[in-house]
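Here it is: the structure, laid out below.
Omission of a single protein chain aside, the complex is shown with its protein chains in their original locations.
Chain lettering (A and B) follows the sequence in which the chains are written, and residue indices restart at 1 in each chain.
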Amino acid sequence: MLRLIRHRLLVAVPTLLVLVVLAFVLMRLAPGSPFSSERNLPPSVEENLNARYGLDDSLGEQLLRYLGNLARGDFGPSLYYSDHDVADLIREGFPTSLRLGLAAMILALGAGVTAGIAAARRPGGMLDHLLMGVAIAGISVPNFVVAPLLILVFAVWLGWLPASGAGPDASLTAAGMVLPVVALALPQFAYVARLTRASMLEVLDSSYILAARAKGLPERTILLRHGLRPALLPVVSYLGPATAAVITGSVVIEEIFGLPGLGRYFVQAALNRDYFLVLGVVVFYGLLVVIANLLVDLCYGLLDPRVQRQ
Amino acid sequence: MSELLLEVEDLGVSLPTSSGQLHAVDSLGFSLREGELLGIVGESGSGKTQTALALMGLTPAGSRVSGSARLDGEELIGRPEAELNDLRGDRIAMVFQDPQAALNPYLRIGVQLTEVLEQHRELDAVTAAKRATEMLQAVGLDDSERCMRSYPHQLSGGMRQRVTIAIALLCRPRLLIADEPTTALDVTVQAQILGLLRVLKGSHYGAGLLITHDLAVVAEICDRVLVMYGGKPMELAAVDRLFHNGHHPYTRALLRSLPRLDRPESGLVPIPGQPGRPTGAGCPFRPRCAERLEQCAAVVPPRLDIAPGHLSYCHRSGPN
Partner (left out) sequence: MSAAGNSVAVGATPAGSGWRAFFNQSRGVRVCSCLLLAIAVLVVFGPLLSPYAIDQVDWQHIAEGPSWSSGHWFGTDNNGRDLYVRTLRGGQISLLVGICATAISLLIGVSYGAIAGYAGGRIDQVMMRMVDVLYAMPFMFFVILLMVLFGRNLLLMFIAIGAINWLDMARIVRGQTLSLKHREFVDAARALGVPAADIIRRHIVPNMMNVVVVYASLAVPQMILVESFLSFLGLGVQEPMTSWGQLVSLGAREMESAPWMLLFPASFLAVTLYCLNVLGDALRRYNDALAGSLRGAA
C-alpha cells in the first residue's frame, strides 16, 4: 500500500512538472501578448509593463522563476485583473466549483452504482434495457446540450427551478444548484452505471458467489456483502478520470448557469493572454487530479485486502 | 436397514448452448442412506457437477431440471427459490473444488462463517462467532481465533479447504456434497482432507456425496460408487464389488487405466478416444467401447440388476 502511494507520488511530480512546462511554453509560443490585444497601449507603456512582470527576461529564466515561486505557493499576479493575485482569484472561485463538482460526483456515484446493480440483477430484463439505454444517452448527449434543455424545460417552461445557479447577490442557492449538478453529473452517472453493471455481472459469475448462494444467503446479502466490494473496484479506478472529466465539464456548466466558479476564468483568461492566471488554473487542476488519483489508491487499499499487505 | 436420506429418480438437467439444449444429466437415479458416503465418478463433462448443482438448485440460468430428488422425503426439484434458499447451507451444503475461488477474497474468514449461522440459526454475532471458532477447531484449524480474523489469501490451500468444509458443516447438514474437494490440493494435503471428511461423517453431517474423477479417492473413503459417462449412469455398486467385479465395459476400462501395486506387470491401458457425447439415442460410451454391439447405437441400455445393490446399464449382459 505504501509502495503504491510512493509510486503514485513519483509519477505525480513529473506529471505536474510536465504540465507546468508544457502550458508555459504553449502560452508563450502563441502569438499575442497580455497588453497588446484589447487595450491600445503606447509601446513605451507596454515595455514598462513587461518589465514590471518580468516578461522581458529570457523564456528559460521566466520559467525557472515561475517554478521557484510555485514551489513557495506563489501563483503570481493576474495580468488582466490587475490588482488581484492568481491565488486570490482561485481562492475566490474554487469554493463554488468544489461544491458543484463534489455534489455532482456524489450524485453520479450514488445513482450510478445503484443503477448498475439494479441492471445487473436481471441482465437482459426490462430494467436492464431501460437503464442501459439511459446510460448510453447520458454518455452520448453532451452536458452542454443537456444543460440548456434542462433550463428550457424546468426553468422556462415549467418554472420549477431557477435558471441560474447564483442568486441576486451572486450567492449560491440550493435550488439553483439542482440543475447544474444534474447536468454535470449525468455523463459520469452513465459511465459509473455501465462500469458497475459490467463488473457486477463478472463478479456474479465467479465461484465465490456460487459458493455464497450454496450457503442459502438472501439475494440482498449476496449482492451487497459479497458482490459489491469487488464490483466497485473498477468504479474506484475510474474516479481519477471522472474527476478530470467533472473539472472539464464544470467549465461549460459554470458558463451556462452563470456560476462564479473557477472554470469560467479559464477560457476568458486564455483569451486575455492572462499568462499567470491560465497557468495557475492549469496547475491547480493538475494538482486536483493528482490528489484524486492518490485518494483512489487509498480507496483501493481499503476495498481490496490483498493490496493492504503489500 | 437404515432409512433413505436421499432418493434421486430419473434426474435430468439440460443446459442451453449456442447449438440448442445439451442434456448434461439424463435419467440418473440413485439413493443414499443415513451415514453413507457415495462417490460419483466420471470424466469431465460426464455431468457429475451438474448433478450436484441440480440437488442444490443452483444450475445455471436458463437450464431445465426434471425428475425427482427427495431429501428425507421432501421434494427438492421444482421447489420455490425461497424454500430452497432455506435448505441450502442448512440441510444441504456443498464443498467446492477450488477453495481459493470458493472463498470471497474480500471478506474475513470469520464473516464468511458466521453469516451462515446468522442466516439459518438466527444467532447473535457473539454466539455465532463462538460456534464458528469451535467449528474451525473441529476441522483441524488449531489457531482458529487468528484464522477467523484472516483473509483467504493469508491461508494455505489446505487451510482454505478446511475452512470451506467448516462453512459447509456449520449447520450440521443432512446432506454434504463435496465436488472434487481435493483436486486443487497437494497430494499430502489431499489425504488429510479426505480423512477429515470421513471422520466427521455422522457427527457433523448425515450422508455425503463425493464427486470426483479419481477412483483412488473413492476407494479410500466411499461406501458405494456411481460411475457416470456422458450424463448417464453406467454402473452403481459397493466400492469393493466395483473394484473386483466391475461389470460395465467403461468401469473396467477405467480400472485398467489405474496403476495397480498388486499387479505391476499388467501395465496401464488408457481408454482410446476422447470423452464426448455422440448424438442420438443409445449408449454414450459406444464410440470408445471395445465391446460395442449393434443395438448400442440404437437403444439406451436398460438397467440391469447384477446382484443386490449392484446395477449396470449395458447391452452386453442383456437377454441376447
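We take it that contacts are C-beta pairs under 8 Å (C-beta built on N, C-alpha and C of every residue); 3 or more make two chains touch, one makes a residue touch a chain.
All figures in this text were calculated on a predicted structure; none of them were measured in a lab.
**Q** Using the touch definition up top, pick the residue from A:4, A:141, A:161 or A:228 that touches the left-out chain.
**A** Hidden-chain contact among the options goes to A:141.
**Q** Residues of chain A in contact with the chain that isn't shown?
**A** 11-12, 14-15, 18-19, 22-23, 26-27, 29-32, 121-124, 136-137, 139-142, 144-145, 147-149, 151-152, 156, 198, 201-202, 204-205, 209-210, 213, 240, 244, 247-248, 251-252, 255-256, 266-267, 270-271, 278, 281-282, 285-286, 289-290, 293
As a convention for this text, only the chains that are shown with their structure count from here on.
**Q** Calculate how many whole Å lie between the centre of chain A and the centre of chain B, each centre taken as the average of the chain's C-alpha atoms.
**A** Roughly 54 Å separates the two chain centres.
**Q** In their complex, what parts of chain A are in touch with chain B?
**A** Against chain B, chain A makes touches at 206-208, 210-218, 221, 225-226, 229-230, 303-306, 309.
**Q** Using the touch definition from the top, list the residues of chain B that touch chain A in their complex.
**A** Going by the criterion above, the answer is residues 56, 58, 84-90, 93-94, 96, 98, 101-107, 111, 115-116, 119-120, 151, 153-154, 164, 167.
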